[in-house]
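A protein chain is absent from this complex, but the other protein chains hold their places.
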Amino acid sequence: MSTCASFQIEHLQYLDAEGKLRAAAPPLAKDFEQLVALYRQMLFVRVFDAKSVALQRTGKLGTYASCLGHEAVHVGVGSALRPEDCFAPSYREYGAQFCRGVQAREVLMYWGGDERGNDYSGPRHDFAWCVPIATQCLHAAGAALAYKLRKEPRAAVCCVGDGGSSKADFYGAINVTGAMTLPLVAVIINNQWAISVPRKAQTGAQTLAQKGIAAGLPCVQVDGNDLIAVRAAMDTALERARKGGGGTVIEAVTYRLSDHTTADDARRYRDDAEVKAAWAREPMKRLRAYLEAHKAWDEKKEEAWKAECAARVDAEVNAYLESKSQPVTAMFDYTYAELPVDLARQREAAIAREQGH
Amino acid sequence: MSTCASFQIEHLQYLDAEGKLRAAAPPLAKDFEQLVALYRQMLFVRVFDAKSVALQRTGKLGTYASCLGHEAVHVGVGSALRPEDCFAPSYREYGAQFCRGVQAREVLMYWGGDERGNDYSGPRHDFAWCVPIATQCLHAAGAALAYKLRKEPRAAVCCVGDGGSSKADFYGAINVTGAMTLPLVAVIINNQWAISVPRKAQTGAQTLAQKGIAAGLPCVQVDGNDLIAVRAAMDTALERARKGGGGTVIEAVTYRLSDHTTADDARRYRDDAEVKAAWAREPMKRLRAYLEAHKAWDEKKEEAWKAECAARVDAEVNAYLESKSQPVTAMFDYTYAELPVDLARQREAAIAREQGH
Amino acid sequence: MAQITLIEAVTQALAWEMAHDPAVVVLGEDVGVNGGVFRATQGLQQKFGPERVIDTPLDETTIAGLTVGLAAQGMKPVAEAQFEGFIYPMMEHIACHAARMRTRTRGRLHVPAVYRAPWGGGIRAPEHHSEANEHLFTNIPGLRVVMPSSPARAYGLLLAAIRDPDPVMFFEPKRIYRQYKEEVPDDGEALPLDVCFVLRDGSDVTLVTWGAQVKETLEAADALAKEGISAEVIDLATVKPLDFDTIAESVAKTHRCVIVHEAPRTAGFGAEIAARLAEHSMFDLYAPVERVTGYDTHIPLFRLEMKYLPSVQRIVEAAKRTLTV
Partner (left out) sequence: MAQITLIEAVTQALAWEMAHDPAVVVLGEDVGVNGGVFRATQGLQQKFGPERVIDTPLDETTIAGLTVGLAAQGMKPVAEAQFEGFIYPMMEHIACHAARMRTRTRGRLHVPAVYRAPWGGGIRAPEHHSEANEHLFTNIPGLRVVMPSSPARAYGLLLAAIRDPDPVMFFEPKRIYRQYKEEVPDDGEALPLDVCFVLRDGSDVTLVTWGAQVKETLEAADALAKEGISAEVIDLATVKPLDFDTIAESVAKTHRCVIVHEAPRTAGFGAEIAARLAEHSMFDLYAPVERVTGYDTHIPLFRLEMKYLPSVQRIVEAAKRTLTV
C-alpha cells in the first residue's frame, strides 16, 4: 500500500464576525476607498432586497428570491469580475449583477413575470437568471471554452448553491474544466439550505470545496460572510483563469437569512436559534465595524447612504410598476429568429383574439 | 488560512507484474485452493471471450464487447459478492457474472440480439446489462437503499468505466451513497480508454479514486490486474457495507487489451507500443507465475483446464446457436404486465402479418 | 369524511398506501419535513418516518435512478419531480430503464414506480414552473401517463398508479390543486387506469381534455348549454395508454369533436386523438376536429401566461365552429 495522491482544503477568513482582522490580509483590507464602495454596494442590495420582499407581500411582484445574508459573497464575486468576463448566475445574485450594470428594475421585471428583465443592461453577454438548478455551471464552462478557443483573456464565473452542488451539471462543469483547463471559476454559495433540505443531507463530504478534488482542480473554502476573503479567493482564481492556468472551485460558506423565496416559509423546517446564531455572523455588520474602527464609515454616512439607496430603489420600483405589459405578439416574436409559417398563423390568430375581446 | 480537511489516496498492489508478492498480503495470497479456483475462472472467461469474438467475426454474433485484460478485476469483484448481494454490471463484466451463475449462453444470447439473454440464471435480482453509460450506478444505489430500508445485510456493487466515471449518474450515485450511508461499492474499472478517448481526456484528476472524496466516501486505487489486491479492496468494502458502514469507491487500474467492441478498430487511435506494454502487465500471467512458483499450478493443468474450458464454451455456443428466435408476440408481451387494449390490437395485427407472409 | 382538495387527495392516497403497504416509499426534494413545496407530502414524514419519506440530494438524475433501483428490488417508490419543468434529467432513467426493464429482462425485473410532478401553468409562478410536457412521455412504450382532474380522481388514480406493476408518470395539474373540495372517502378504493371518464353527457359535440383544462372545458360546456348546445365532456385521465374507444363512441354520437390541451399544439397529445379520429371515425365526423391548445411557443412568464392558456371562450368558439360546418 502506497499513497498515490494527497490533498488539503484550506479555509480562508480575514475578517471575523466581530470585524477584526484574523490573519495577514491582502491589500484590499487597507484600501478603504474600495472597501467603502463595496460596502455601499452591499447596503444597496440589502435595501433593494427588503423592498422587493415588501412588493411581493403587497401583490406587486411575483415570487421573489431574497438574497439576505449573501451580500458579501455576491458583491465579492461581482466586483472581482471584469466587464468582459462572463457571469452565469442562478437566481439570487443581484449583488453580483448590480456590480456589473444590471439594473434593479430588471430584477423586478423578471420576478414580475416579464421576460424583458433578462434583457439586461449589464454586460450583454452575461447569462440570464437560471432556474434549472446548476445548469448555468455548464453554460459558464461553455463560455470559458469559447474564450479559450478564441484565445481571449477572459474568465467565466458561475454561482451555484449547496443544493446545486449535488446536481449533475455542477460535476460535469468542474470535470470538463479540469479536463480541458478552462478559465472557469465555480463558486459554490453554501448558504446551508436548499429550500428545506439542510446542507448535511446533500452530501457526506465534509466540505463542498473538496468536490473540486474530483475534477483535479484547486479548491478552497472561504468565509462567505467575509468580503475580503471572498475577494481574495476570487482575485486569485480569476487571475489564474485569465492567464490560462485553468479553473478553481470556491466554496463560500454563508447563510440564507431569509426564506428560500417569498413562496416559502422557513419556520416550517428550521430553528429560530439557528437563524439567530447566523445573524451574529452576517456579512454587513462585520464589515461596517471594521470600516468604522478605521474611521472610514460612521452612523451618519450609513444613514445618508441608506436614504439614497431607498430613493434609488424607489425610482427603480416606479420604473417597474409603470412598465406596460408586452403585447401578445411578444409570445411569438422571440421563439425563432424568423417566424415559421405555422407560428405566423398562430400569431395572427392571437392578434385577432386580442382585438375581438 | 487554515486547513479544514485533508485526504490521501492509497494504491493497493500485492502481486506485481512478474507475479512476485510486493507487500504483506492478505490470507488469500496463501489460500492456493481458492486462488486456483479463481485463476480457473479467469481462464474460462478468457477462453469464452476469444470464442465470442470469433463468433462475431464469422457473423454468428452481433457486436460484442470483449473483456480481454479485465479478468482479475471482473473475477475479483464477482467472487467477493454473496448471492444475496446485488450486482449492477455495465456490459463487459462476464467474469464477475459467471462467478454469480450467469451462463455463457446468456451472454451470447444478449449480444446475439435476443432479450432472453438478460433473463439470467444468475441471481434473479441482479441488474441486467446496462448500455446507457453509468446509469447502473444509480440502480445499485437504489438497491442499496432498498436493503438499508429493509435492514437486510446486503450490499450492492456497480462497475463503471473510466469514461463512465465522468457521467452524471456516477457522481449522483456516490454522492447519495455518502449522504445516506448506503451499502454501495462503486468499482471504477479504469481500463485507460473509453472507446477512443484516453483516460486523461476524461478528467484532470490524478486518480479516479479521488472522486470518492467529493462524496465523502472512503476511496482507494488498486492494481486491477492483481486479483489479490482487487479481492482485498472488495472484501474490505463489502464488509463495511454489509455492516452498515456505508459505501466505498474503488478504482481498479487495468487495461483494455481488445478493441472497444467488435465494431471498433483500436488501431485507429492507440499505439501498438502502449498495447504491448500493457500485455506485460496483464492479470493472468502474473497470477499463473505466482501459482506455479508455489507449485499450485503447472503447464499440464493449464492445458487440461483450457481444453475443458473450450469444451464447456462449445456447449454453450451450441445452445446459443440452436436457440430459436422468439415469436413476434414477444415484442408485445413484456411491455406491460398486462396488455393494454391498443397494444393487444397491434399484437393481433402483427400475428396476422406473420401468418399472411 | 371530510371535503378535500385535489392536492389533499394526493396526500390522502399516499398516506393510505403507505399505511397499507410497507414497500411504498416517497422520495424527492423537500418532500420530508417541508411536506413538498405544494404540501403534497405534508405530514407523511411525521407519520411514517424519514426512512420512508426521503429528502434526496438535489439531483433529478439521482432521484430517477434511485427510484429504478428501489423498484427493481421490491420497493414501490413514489418519486417527485418538484415541478414537471425539472423532469428532463429524469428522462434517461425513465425511458431507458423504468419503461424498459420488463421488456429487457423478459419480465425478470420490473419497475413498479410512480413519478409524480406538479404540472402546468396558470399560477403566476416563476420561469420553468409552468410546463405541460406530457408529450415527452406519451411516445415511450412501457409507461403510463396519468393526469387527475378532480380530488376523487386524484385519490383513486394515484392509488392505482402506486399499485400498478409498471411505471406511471403521474402529473398533477397544480392550477386546480385547490380549485374546489369534494368528499373523497379514504377507503383505499383505486380507480381503473387506461380508462377515460365521461364527466358530462351531451349530444352535439364531444369536448376531450385532461388535466387542468378540464376546468375550462366544463365551463365551456356550461356556456354552450346556455346557448342550447349539448356538449359531452371527456377527461382522458390516463393519457397513455389511451382509451380511444370511449372517445370514438362519443364522437359516433355527437359527430363533432374539440380537443383541448395546455401544451403547445404541434405534436401535443391532441394530435394523437385527432389522428385516431381521422383514422377510425372519419365517416362519423360532420366537421373537422378542432384543437384548442397552447401556442407553439414557450409558455410566457406570468404577465402574459393567461393569453397563452386555452380560455373558455376559445373552447366555446371552437365548439361552435364544429357546429356550423
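Here are some notes:
By letter and in written order, the chains are A, B and C; residue numbering begins at 1 in each of them.
The definition used in the following text is that a contact is a pair of C-beta atoms (placed from the backbone, for glycine too) under 8 Å apart; a residue touches a chain by one contact, two chains touch by 3 or more.
Everything numeric in this text was worked out from a predicted model, so none of it was measured.
Counted over the whole complex, the shown chains touched by the missing one are A, B, C. Touch with the chain that is not drawn comes from one residue among A:1, A:21, A:36 or A:145, which is A:145.
Only one residue from C:40, C:159 or C:289 touches the chain missing from this view: C:289. Residues 86, 88, 115-116, 118-120, 124-125, 127-128, 132, 135, 137-147, 149-150, 156, 168-169, 172-173, 175-176, 179-180, 330, 334-337, 340-343 of chain A touch the missing chain (whole complex, contact as defined above).
Taking the complete complex into account, residues 62-63, 91, 110-115, 129, 131-134, 161, 163-164, 166-168, 194-197, 201-203, 263-264, 268-269, 325-326, 328, 330-332, 335, 342-343, 346, 350, 353-354, 357 of chain B touch the chain not shown. Within chain C, the residues in touch with the undisplayed chain are 61, 85, 88-89, 91-92, 95-96, 99-100, 103-104, 127-128, 133, 135-136, 138-142, 240-242, 263-264, 266-275, 277-280, 282, 285, 287-291, 295-298.
Here is the rule we use: only the chains that are shown with their structure count from here on.
Averaging Cα atoms per chain gives one point for each, and the point farthest from that of chain C is the centre of B.
Counting partners per residue, chain B has 168-169, 172, 175, 179 as the residues that reach two or more other chains.
The set of chain C residues that touch two or more partner chains comprises 57, 59, 61-62, 89.
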